[in-house]
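Apart from one protein chain that is not included, each protein chain of the complex appears where it belongs.
We just call them A and B in the order they show up, numbering each chain from 1.
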Amino acid sequence: MIKKLTCLIFLLILPCLITLPSSAPAQSISNEPLLTLSFEQIQKQARGTLVRWYMYGGWAHVNAWVDTYVASEMKRRYDIDLKRVPMDAGVFINKLLTEKAAGKKKGTIDLLWINGENFKNAREAGLLFGPFSGRLPRVRQNVDPDSITYDFGYPVDGYEAPYGKAQFVFEYDTARTDTVPTTIDELKQWIKNNPGRFTYPQPPDFTGSAFVRHVFYAVTGGHEQYMAGWDPDLYKTNAPLLWDWLNEITPFLWQKGQTYPRDSAFLDTLFARGEVALGMSYHPPHAQNMIIQGSYPGTVKTFVLDDGSIFNTHFTAIPFNAPNQAGAMVLADFLISVDAQLSKFRPENWGDFPALDLDRLDPADRGRFNTIDLGPATLTPEQLAPVAVPEIPAPYLEALEQDWKTHVLDK
Amino acid sequence: MSWINKGTTGLILKLSPLMLPYLVLFCGGVFLTVCQSAGIFTPLPHAGRALDAYGLILSDPSFFASFGFSLGVALISAAGSVIAGTFLAYRVWQLPAKLANAALVYKIPLILPHISVAFVVLIFWSQSGILASLAHQLGLIQAMHQFPNVLYSGWGLGMILAYTLKGTPFAMLLVMALLVRFDVRQIQTAAMLGASGLRIFFTIVMPRLAPALHSSFIILFLYSFGAFDIPFVLSESRPGMLSIHVYNLYFKHDLARRPEAMAILTIMFCFAVIFIIAYTKIVTRLENTVRKL
Partner (left out) sequence: MKHFSGISHITTLIILVLLFALPAGILVMVSLAPEWRYPEIWPAQFSFKGIWFLVENKRVILSSLAASFGFSLLTVLATLLMCLAPASVFARTCFIGKPLLEGLLLTPALVPPMTFAMGLHFVFIKLSVADTVSGVVLTLAMFSYPYMFRALVAGFQTMGDTYRTCAKNLGAGSAAIFWQVELPLLMPAVIAGGNVVFLVAFSEYFLVFLMGGGNVASFTGLLMPLLSSSNRSLAAVLTLIFLLLPIVLFVIMDLSLMRMYRKKGMV
């Protein structure tokens, strides 16, 4: 009987398998009918719908901001229900790739929070809908087009709408730590003098990955050489300097570098609980946010290294098979509105820098941004601007993340 | 359907609500895993030969490290759970009736999901956790770094603790189910004949509990070996559990690496099946009984 039943399995499964497509061509869709509509028509179409926004879920305060402020405003202003879905960017790109290969025309994701190598991979695989950001009135109105031409060296071409700006800072507790390093070389010495008190999130976590890029810039002579795009020979010559630097500090890291925090939230926890002395974040007011929440003591301050502090823009994008592209466009447009950017900027909510061009706003709105108190833990724009350096082109980032595993973790 | 008699048809009909999903979803699922490991029915057309993925996996020393590590974590936590669970169940069974209700607290970790149990371990055992604070107050340590490194020692102790905390009540539950049917007079007789408490436990009680011990061991061992939830919260950077390995290959790499993820899954499945068969065979031979599961 078992044998007959085995035959039955094949019979039952066969129909599912026959329907598999041979292969799906990776072509980006153009001439979307939706993009010929006016934005008012799109808003009208989006009324009463549900928008599913897939985003990194590791930051409780960001989740709370989306679930409360954004969700209630979307409902109130546009009669749109917002559902936030926590998922790592790499994972949802993978999900979309699978859906594309399966020939799934209607997916489940409406909007993505994305940038960098994930955007590049998504574009190259034809996973994104667009170009749409030029159709968003608030992007046209409030955003400097030059600030959103490239994302990690990859042309945006209107397939992403700007959402926020970030710049990398370190955090320390003045009650526990008197002096902090000011350069990468001093940081190395500081780590050696304070064994077990420093670590960084394991790449490909973006904060940890950004820390590695800072070291890469600093020990190989600055960022300018990489801006021209991917150069394998240059990478091959320069990368060993980075691995040497990182391997030199490994024995002095938290847990002797045997293990690394899984993500930046985990590092925040170690820092908050005093297991490590330095924290790091992609958001300059992050420390202030944590102080307001009660996770960090009020004595925490932030600092940057003179070698540079990477800044970048993060975006939202719409998948090729988003079931509610109209709703996603309305949400992307709302996120770049003055109100949303202002609410997001407040350190008690999140402290993510606005992606708006403040010069384009009317004076009253500009004033609202200028009066926000970023708190004593946050560095001033005058302290942040001089050290700001751009992100590296995405292929470097991918190579660094991949090779970090072989050259540092598995060493 | 003339080739089967009426009785068989009725039997098959009655069994079909279970057999159909079993064959389609379970057997079919495993079948598809095996196919995809060979590059058939994968999202991307597979370029190489059928067994390429296995070649890649088996030539990677980190796979064997992960395999051994998963095996160790599963073995220690399952054995620990069964031993602790049996002992505690035996003691709870002996509690006088009025205290027996208080013993129901053992069910708390049964209700908690695995990820919450992992969280509890995190709260208790991290170097800035409850136990470190306690050790500090007792004067055992002066700084948190002196507290033993439990979670990140590279030995998977955190996962072992979490699995044991979750597994002990489970083993207790299965053992208690047998104990309630146990005849107290056997123990009383033995005690009257002068047997010590330990002797009673090992020669009279234990053999009766054997079926529960074996099933709980197999279930707990294989669960810890292949589950994802607890390692996702507590795992270290390396060596990782196999399930984390599979997750990374499946979700964090491009689709071309799918066959490798599926190959690991196939190996895990074969290991589980071989383990079940071998374990029941050995137990049968040792105890000369018919069936344990």
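We adopt the following convention: contacts are C-beta pairs under 8 Å (C-beta built on N, C-alpha and C of every residue); 3 or more make two chains touch, one makes a residue touch a chain.
Source: prediction; values computed, not measured.
Of the listed positions A:V85, A:I184 or A:A388, the one in contact with the omitted chain in the full complex is A:V85. By the touch rule set out above, subunit A reaches the unshown chain at residues 1-2, 13, 16-17, 19-20, 52, 54, 57-60, 63-64, 67-68, 71, 83-87, 92, 95, 98-99, 102-104, 106-109, 262-263, 265-266, 268-269, 271-274, 290, 293-296. For subunit B, the residues touching the absent chain in the complete assembly are 11, 14-15, 17-19, 21-22, 25-26, 28-36, 41-43, 88, 91-92, 94-96, 99, 102-103, 105-116, 118-120, 122-124, 127-130, 132-134, 136-137, 144, 165, 168-169, 184, 187-188, 191, 197, 218-219, 222-223, 225-229, 232-233, 243, 246-247, 250, 261-262, 265-266, 268-269, 272-273, 276, 291, 293.
Everything below uses one rule, namely that only the chains that are shown with their structure count from here on.
Taking the mean of the C-alpha atoms as each chain's centre, subunit A and subunit B sit 36 Å apart.
Against subunit A, the residues of subunit B that register as touching in their complex are 8, 19-20, 23-24, 27-28, 31-32, 41, 43-45, 62, 126-128, 144-145, 149, 152-154, 236-238, 250-255.
Those residues of subunit A whose C-beta lies close enough to touch subunit B in the complex are 1, 5-6, 8-9, 12-13, 17, 20, 22-23, 88, 90-91, 94, 97-98, 101-102, 121, 196, 202, 204, 255, 258-260, 270, 273-275, 409-410.
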